[in-house]
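Presenting subunit A:
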Amino acid sequence: AGQNEAETSKDLKIVLLVKSLGNGFFEAVADGGVQAAEELGGIESIYMGPSASTAEGQIEIIETLIAQRVDGIAISANDPDALIPVTKKAMKAGIRVISFDSNINVGGREVALAPSESALIGAQQVRLIAELTDYKGKIGIVSATSQATNQNEWIDYMYEAMKDPAYKDMEIVEVVYGDDAADKSYREAVGLFKKYPDLAGIISPTTIGILASAKAIEDEGLKGKVQLTGLGLPSEMQHYIENGTCGQMALWNPVDLGYSATYILARLISGEVEGKTGDKIDAGKMGTITIGENGNSIMGEPFVFNKENIADFASIF
Partner candidate 1 sequence: MKNRIEKILQNRELNLGFLIFILLIIVTIRAPKFLELSNVERIVNDTAILIMVASGQLLVILTGGIDLSVGSTIAFSGMAASMMNQYYPGIPVYLVLLSGILIGTALGAFNGVCVAFGKIPPVITTLGTMSIFRGLTFVMSKGQWVTAHEMTESFMNIPKGRFFLIPNLTAWAILICIIMFYFIRYTRHGREIYAIGGNKTAAHFVGVSEKKVNFMVFTILGALCGLAGVMWTARYAAAVNETAAGFELQTVAACVLGGVSMAGGAGALTGVIMGSLFLGIINNALPVVNLSPFYQMAIQGFVVLTAIVANVLMEQRNEKQLLNRRRQ
Partner candidate 2 sequence: MSKTILQLKDIAKYFPGIKALDKVDFTIRTGEVHALIGENGAGKSTLVKIMTGVYQPTKGKILMENGEVQFKTSHDAQAAGVVAIHQEASMFSELTVTENIFMGHHMRKKSGILDWKAMREHTSELLGRMELDINPDTLIKNLGTAQRHMVEIAKALSVDAQLVIMDEPTSALSLKEVDELYKIIRQLKEQGKAIVFISHKFDEIFAICDYFTVFRDGQYIGEGKVKESTVDDIVKMMVGRSLNQMFPKKEANIGEKILEIKNLSLPGYFKDVSFTLHKGEILGFFGLVGAGRSEVMRTVFGIDKKSEGTILLNGKEIHISSPRVAMSHGIAYVPEDRQQQGAILEMSLSHNITLPQIDRLSKFGILRKDSEKTVTEEFGNKMEIKAANWKVNANTLSGGNQQKVVLAKWLATNPEILILDEPTKGIDVATKAAVHEFVSEMASSGLAVILVSSEMPEILGMADRTVVMHEGRVSRVFSREEANSDNMILAATGHEEGTL
């Protein structure tokens, strides 16, 4: 990037800082950022992330971004609190900071762009598995790390949603953590089968978790016996959706996410909006995004993928 310093310098620098590099989801987010930048023009969209998904790694990057005096940073945070001091510093240095996907707590950003309302996601996950297990049976959850903010938030809402009488015959028996490692997630999934021989379904709201769980179900010959849903990338899950191991799963469009984040930042920087509650932001093809209570804003309902539509999306993200 630095090579063409000269002619890009007049462009606005907008950075998409993601949890970690080497993850299809965020690669797609980056594409969205570029799209938006091209539409808006005069924007250099920069994609960055630490090599491992740690808050410390992101802090290091933000420090250098402050030094570079970039114009805006959109962060998918590895930790909702740890980044606050440094993002405050950034904002003091005149950089506009928002968070997206995995958010920073109030005070650490101006706008928090949730891909969708956590309540919605939780409820939807439960609904999806319920449809697969026709509303009865034991459900296990294979999550990412025990510290993963948004997973934890969604899981809380899943418990909430379970209170609905429609799910009276279902129960979430346990939450296990695969630490976003294929082998550990796989072992944990198998552990669930062993502990609950009558397990009806697994919800895995994390991309590597749902992959490993699918593989485990397949290897243990439980396809059809143990249902699977969660949040996964079509391009990565196509195989298991098509062969029925995973009946259906949900995800918002990461491209749109990066796209909207870039738009919001651009608008903040240009001063068209201040980011107050109630502000309406024109986010190009995404329509208008409304900023709600203390900067939270929602993009829309997570999209559901199944046998029918998976192929079309697999090619996109």
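Just so it is clear, a residue touches a chain if its C-beta (ideal position, glycine included) is under 8 Å from a C-beta of that chain, and two chains touch if they have at least 3 such contacts; residues count from 1.
Regarding candidate selection, all candidates are chains of the complex that A comes from, given by their letters.
Please read these numbers as outputs of a predicted model, since none were measured by experiment.
> Subunit A is shown by itself; which of 1 or 2 touches it in the complex?
Looking at every copy, the candidate touching subunit A is 1.
> Please give the residue numbers of subunit A that touch candidate 1 in the complex, ascending.
Contacts found on subunit A: 21-24, 27, 51-52, 146, 175-177, 180-183, 186-188, 190-192, 194-195, 208, 211-212, 214-215, 219, 235-240, 242, 314.
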